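Only one protein chain is missing from this complex, and each of the others stays in its spot.
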Amino acid sequence: MTKPKKAASLSFSKEVRDVVGRLIWECEEEQSVAPGSNNSVPRLDFVMAQENLSVVLHSQGDLRLENRPVPEPGPNEVLLQMHSVGICGSDVHYWQHGRIGDFVVTKPMVLGHEASGRVVKVGSAVKHLKAGDRVAIEPGVPREMDEFFKNGRYNLSPTIFFCATPPDDGNLCRYYKHSANFCYKLPDNVTFEEGALIEPLSVGIHACRRAGVSLGSTVFICGAGPIGLVCLLVAKAMGASKVVITDLFPERLTVAKELGADFQLTVKRGDGPQQLAKSVEDLLGAQPHITIECTGVESSIQSAIYATRQAVWWCWCLGFEMANVPLTAKAWPMAIAMLAPAWFALRDDQSQLTARPGERSPAIAHMYMGVSCPVRSRNMAAGMVFMWI
Amino acid sequence: MTKPKKAASLSFSKEVRDVVGRLIWECEEEQSVAPGSNNSVPRLDFVMAQENLSVVLHSQGDLRLENRPVPEPGPNEVLLQMHSVGICGSDVHYWQHGRIGDFVVTKPMVLGHEASGRVVKVGSAVKHLKAGDRVAIEPGVPREMDEFFKNGRYNLSPTIFFCATPPDDGNLCRYYKHSANFCYKLPDNVTFEEGALIEPLSVGIHACRRAGVSLGSTVFICGAGPIGLVCLLVAKAMGASKVVITDLFPERLTVAKELGADFQLTVKRGDGPQQLAKSVEDLLGAQPHITIECTGVESSIQSAIYATRQAVWWCWCLGFEMANVPLTAKAWPMAIAMLAPAWFALRDDQSQLTARPGERSPAIAHMYMGVSCPVRSRNMAAGMVFMWI
Amino acid sequence: MTKPKKAASLSFSKEVRDVVGRLIWECEEEQSVAPGSNNSVPRLDFVMAQENLSVVLHSQGDLRLENRPVPEPGPNEVLLQMHSVGICGSDVHYWQHGRIGDFVVTKPMVLGHEASGRVVKVGSAVKHLKAGDRVAIEPGVPREMDEFFKNGRYNLSPTIFFCATPPDDGNLCRYYKHSANFCYKLPDNVTFEEGALIEPLSVGIHACRRAGVSLGSTVFICGAGPIGLVCLLVAKAMGASKVVITDLFPERLTVAKELGADFQLTVKRGDGPQQLAKSVEDLLGAQPHITIECTGVESSIQSAIYATRQAVWWCWCLGFEMANVPLTAKAWPMAIAMLAPAWFALRDDQSQLTARPGERSPAIAHMYMGVSCPVRSRNMAAGMVFMWI
Partner (left out) sequence: MTKPKKAASLSFSKEVRDVVGRLIWECEEEQSVAPGSNNSVPRLDFVMAQENLSVVLHSQGDLRLENRPVPEPGPNEVLLQMHSVGICGSDVHYWQHGRIGDFVVTKPMVLGHEASGRVVKVGSAVKHLKAGDRVAIEPGVPREMDEFFKNGRYNLSPTIFFCATPPDDGNLCRYYKHSANFCYKLPDNVTFEEGALIEPLSVGIHACRRAGVSLGSTVFICGAGPIGLVCLLVAKAMGASKVVITDLFPERLTVAKELGADFQLTVKRGDGPQQLAKSVEDLLGAQPHITIECTGVESSIQSAIYATRQAVWWCWCLGFEMANVPLTAKAWPMAIAMLAPAWFALRDDQSQLTARPGERSPAIAHMYMGVSCPVRSRNMAAGMVFMWI
């Protein structure tokens, strides 16, 4: 195979995917060649002989497929053979613009932060993982035990390590080391692909939890991109009685409907915020309890303000030119629980998300497809709660 | 029809039900005679001519079916033609013992507080209801705008009116007046029977909400009586990933399984609390996040303490010799939303609670049957949160 | 005495005060003429003979001193002989502009909502008050028992009655009736003047409580107007360890220093928000835990955003062209407790707020003076919590 040293001229919608697709395919292929069943330990000497192909962004538009050394895990780290890595809007944005807000690519950076893989080596102090374990990776790891960490809000720690956020390398590569405490073992019935999607799923969990979605909540979700869709899935799983979701594109709303949205509303550029708020109220029979804003577009934020009833509302701001706020840790075990068999399988039966028995791919696939499409989807630059007092 | 003036010699499990069943049946019959369809206003002159048969407890064991005057609603009240009234364990307990804790029957009291009915007359200041409306009745109505009320906790107001709690009359009668603000209009697809069951359902909502059940919670429910079962239903609807439920009686656990319990555990009198706690941990793979205690039995409370992980646990104490704590209001709109079509119908499909399309009777029926069976089920004498700090 | 029928030509800073001062003086005088000691019931026949002079705003700039009928209290109301009424920025704003946001003066409206008075007559259902009682008046009274009310957030009820907010009349008059449940008896050691100031004090309590000020909090308060000052007082009373306060006017900061501010920062128009945020951080040695924004000025709001540490911050927006959000009830008993003897007297000794033993006038006086000065002080148009998540 000939590896392109520079991928900058690739167009996003096709060629990057080709590169990435090929990379993942290769990993798969090599794995399938490696002896050992799905759950057994890959032969380390075999895999170690492989190159550590990595998708590296050198600067705006300058994306390269490079071979990097296989890293050595520290005492509290694990070395992972990567399996699936989602391509997030932020990855694409760094590639196209070289920066998101104050985060500027000033030196080569490996992309990728929605990922799963298999443990191939564990650090000397690691007890809860062993080689062969399949894990999802939480991309943010606090560097300091500061007040945020001690208070259970390490996602807000100013010095946090975060994959593929300058200057920290991501994990769109073959071998990657990570803090063992931020690798979560996957249940047997959760695939690697689903494991990679736990990251965006946790965004929805965090948003819905902080917004206080609960049994009987009525929820207005602005935007049916990937984050809007995971918020929808989570809001319904938390017991929301009615969800209205909006988007400019009807095809996204079709997906939203399949995923359980009660009402879909196609908006047009130029729609007045107050008029849109009125439409939402008409659909629900009352103003929504909670609004989750997933577009970052000013007119949409204004609609959110007009639409939501006085007591509580919420705006999850997405946008390009603001500081990055990584996810909170607490969502991770929950996200995994949400995918675990006894529970999610039941949900599957319930919500018809699944094409075939034992599979939940369609819903997840939609999420996945969603994740890779929209340009301005997931660099949630600033998550905030707004609340009437 | 011959009305028994005294029903004290009736045995609980059969004859009281006969009386009550007959009473309800009669109401039904007369209603069916009355002109007008299900949703139209009954002819007031007709129904008013009927007697207001009421189930009145005079003292321990002295239950009578009496005719009482049809009350006149005040400015903020509505007069209701009662349709369905659940028989709660507390009703039975008052009848058998003449008291619950400090609440002593010292003068004749109408029983019944789990109820629905149809508005036949509205007070002069009532705007949101009209004659013909089908409503569920929240049995606790604050009498004073005290600090509890102003703080949204009127269920704790010491002077609250509460149906069928001495000295306040209940609504196991044909005509009953109630504060209009505490009557909730039923959606078309919620039956009167279901409307009567909103009261016990709201107990489960209140318990799960105060206990903090959320997406991914693992929950241990002690007792599969009616309150245990509604807690189970609500916990699953709030997104609990795994629920373990216990009981002395396997047949109750069978119902619990049908309603979605992930694990059932039959306990025997004399089982050690620590041993039981260990069994729960083994089933879940870890200690439960939350425990909801629905038996009031000391050994069960001890199990709850041993079982639950340190961070948060909860005990919903039920018992006889303690003060009555009515339900919080906030559960009511939520309980109704939970039964409303778009949402609950979906749930029905999901959870197989329903025998026939468009019907959700089996699950509700179980709840209903449950409600009328156990002697010590629902006089939740003291709801408390216990929490490790 | 000659009463001006039209006061529109009066300048704010002097003549309106003269009118108001005279009005209050007159009431005082008449009271002093009335037989009975400070705590006894005024002779109703005597006071009733007096005219009910009222400060009525007819339209922008058209302020009149009129005689209105003495109202008759309903069953749950009390008739009050007004004693002290603060002049809020919103009163002045309505007078000067005829509107605040969507609240437009379209018919004559009595001004005033920061008030105290003496009960002269009680409605038939009132039990907790009697003629002669000295009370502070909570100006917002919910009209409906809607979800906001049931949830303890009646201050957000869309249909709330609120004194001197179109179309609801205020209480800058001699006789005024009000819901008895929203009149709070004053302890003997709290004067009428202080009673009138409980309203702005409760703004500070509500803001600090919703912002989560607690023991050891570091707080940044933008603006040392009356609301900034009450926030300062309350933040210190809640245990804030360090408070930085800013203003354009050094003389306000001098008052703030007397009231306990740890650091004062004079800002200049045109100061950069980031630079100001840096100055705040330098003073505190770290970013503040909490920011309370009390100016409504855009550059100040931006400073608030830059200044506050990631975990929690708060912005209490004040401004003219937004919807009115009345205060929450829960602040009232707390505000009164804060002025009650055993506690506040201690505070007085502690904080040297008092000029003479047994008096706490200076601090209160500053607050009071503050209240009447600034044009854009208290129409807190939209209280919101902003919070990093």
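Note that the chains take the letters A, B and C in the order they are written out, and that residue 1 is the start of every chain.
Throughout what follows, contacts are C-beta pairs under 8 Å (C-beta built on N, C-alpha and C of every residue); 3 or more make two chains touch, one makes a residue touch a chain.
Computed from a predicted model, the values in this text were never measured in an experiment.
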| item | value |
| --- | --- |
| Residue touching the undisplayed chain, where the options are B:W95, B:F148 or B:F263 | B:F148 |
| Chain not shown: contacting residue from B:H97, B:H128, B:R210 or B:K278 | B:R210 |
| Residue among A:N181, A:T254 or A:S299 touching the omitted chain | A:N181 |
| Chain not shown: contacting residue from C:V190, C:I205, C:L259 or C:L276 | C:I205 |
| For chain C, residues in touch with the removed chain | 205, 208-209, 214-216, 234, 237-239, 241-242, 260, 262, 333-335, 337-338, 340, 342-343, 346-347, 349-352 |
| For chain A, the residues touching the chain missing from this view | 145, 147, 150-154, 181, 329-330, 333 |
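Heads up, the rule we're going with is that only the chains that are shown with their structure count from here on.
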| item | value |
| --- | --- |
| Copy pair chain A, chain B: interface residue numbering same or different (half cut) | same |
| Residues of chain B engaged with two or more neighbouring chains | 333 |
